[in-house]
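With one protein chain held back, the other chains of the complex are shown just where they sit.
Right after this comes chain A.
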């Protein structure tokens, strides 16, 4: 088989085509706009899962704090949208018109200076990626340069997620507190709450996701991707070979953060608000679960994992509002016990061989082809 082609192997091209067809054609054509918007929301988590495949699956760096970056990206977008929604006319019943409503409720009378740049859409777009990436760089540099890794790193990322949640909740005059930043209306005058807008945003989201997936694949097959795997399996040997391991780790951690941030911003646009409940420990761990269910070594698995787990969450909770958490717990335990490599592992180990066998047997049945296997001996 000629498996080495540009960027993807042949079977991966097929997988990419199937995924693209599914999210760009099949789902929009078959699902009503309400469900499509939900799928769009699930796909924003797939950005985080993609980052985790690189960071955790390949690089062996388990981050239990990806919600930090998802949240920061989402908050940057929400701040821009909130400022646009808080025109002096729209907020004239407040004691200080022209500032976001939650600031007014908290006796803040002036827009804080660090909110000011978010009047600019260009700045916001840059900030969505730059702020979380810079924060990831700070965490990464502080940890990896000191050779902190493994479980300790995971615990520290959890702690950072908890700290950030407390900070956001505590500074409610500037961040909206527990309520988050709600009631977002328009993006540059374009009403994001209409069905048409949801439809457009779904496609923007899907195309961005596929773009990120291709970028992640590029990283994976590059020399850097091989180094990541090498670092995961034998860090000391990579270091003795003369590579600066910490810089590679920081880079992949920042990349995962940037992916998450894009997901967070798209989440804000599609759902219409952002709250600290996406920043904390629980959502961060949930995002790792999406990745684990999909298969932590497979980029495609990450997308399917995010879709499947969230779909299960929605449908279980609609059917059994009081028992659904048990069903979810059961699903996770079953996946981890039975399929340690997730969905991707199942497909690779069971579905693909079966398909191969099937196509071979079909080929055998064809007249003329029957002699082929014996003659090849």
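We take it that a contact is a pair of C-beta atoms (placed from the backbone, for glycine too) under 8 Å apart; a residue touches a chain by one contact, two chains touch by 3 or more; residues count from 1.
In the analysis below, contacts and distances are computed from a predicted model.
**Student:** Of the candidate names "Urea transport system substrate-binding protein", "Cytochrome ubiquinol oxidase subunit I", "NADH-quinone oxidoreductase subunit N" or "YCII-related domain-containing protein", which one corresponds to the UniProt protein name of the undepicted chain?
**Tutor:** The missing chain's protein name, per its UniProt entry, is "Urea transport system substrate-binding protein".
**Student:** Pick from A:111, A:161, A:252 or A:271: which residue touches the chain that isn't shown?
**Tutor:** Reading the full complex, the residue touching the unseen chain is A:271.
**Student:** Out of A:88, A:112, A:150 or A:170, point to the residue that touches the absent chain in the complete complex.
**Tutor:** A:170
**Student:** Even though one chain is hidden, which residues of chain A still touch it in the full complex?
**Tutor:** 32, 34, 37-38, 41, 93, 95, 102, 105-107, 166, 169-170, 172, 177-180, 182-185, 193, 271-273, 275, 277-278, 314, 317-318, 321-322, 324-325
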